[in-house]
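Not every chain of the complex is shown here; the ones you see sit where they belong.
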């Protein structure tokens, strides 16, 4: 369970790496799944925090709050949140090598909150492969 | 094989759940793959049908029929369909727990048709994990 601070990127790389370590993983693949429709998973640059600011801006331009949305019962930020989650997805995998996530040098794993307010988000992590 | 009614969202959660039940799955992961380039797979809200209407509108704004497309030989809806399929993807996974799909409360699995006319679309389902 991950607590978000409202709209924006939460780096979950450390939590995910801890899961791999605790499960005694050796060689294989980690599958990550998010059980929500207004938050999503993104692997992106972890060096300059401006990148995350700009990624959030880009998503706002692609799915503006004042878009032609019919579904408005849950507030003006709800339907744009669904669009953003659709475009970025809730299911991905990362290779595991030698008991560690085989991320690229600049890659971090992010849970992206698309609603304005903070939420609790449920993540499912599954390792397939050999033990260390 | 899934029959679509032309542009829009087809809920395939029931078909997918039936596959998991029939395959005697216990704990593991279901991999879903769509063998097409102008339709795609999306996990999104299953409660209010307006959400699917708005998601389709959002995709039309992102890839309009009158965009600057060179590829027009298959009709004005073809190239936008490829763009929409690229943005949403044809490959995803869902965790399986206790012999059932571990979807979130509001998550449904959708095959999204991006062409105007109805099509037959081929889905590939694979379970990796232990038997029940």
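Labels for the chains are A and B, by order of writing; each one numbers its residues from 1.
Everything that follows uses one rule, which is that a contact is a pair of C-beta atoms (placed from the backbone, for glycine too) under 8 Å apart; a residue touches a chain by one contact, two chains touch by 3 or more.
Source: prediction; values computed, not measured.
Assembly remark, whole complex in this entry with 2 chains visible in place, copy number of the identical chain is 3.
Heads up, the rule we're going with is that only the chains that are shown with their structure count from here on.
On subunit B, the positions that touch subunit A within their shared complex are 28-29, 42-45, 48, 50-51, 53-55, 57-58, 61-62, 87-89, 92-95, 102-107, 128. By the touch criterion stated above, subunit A contacts subunit B in their complex at residues 31, 33-38, 62-63, 67-71, 73, 79, 82-83, 85-87, 89-91, 93, 122, 124, 126, 128.
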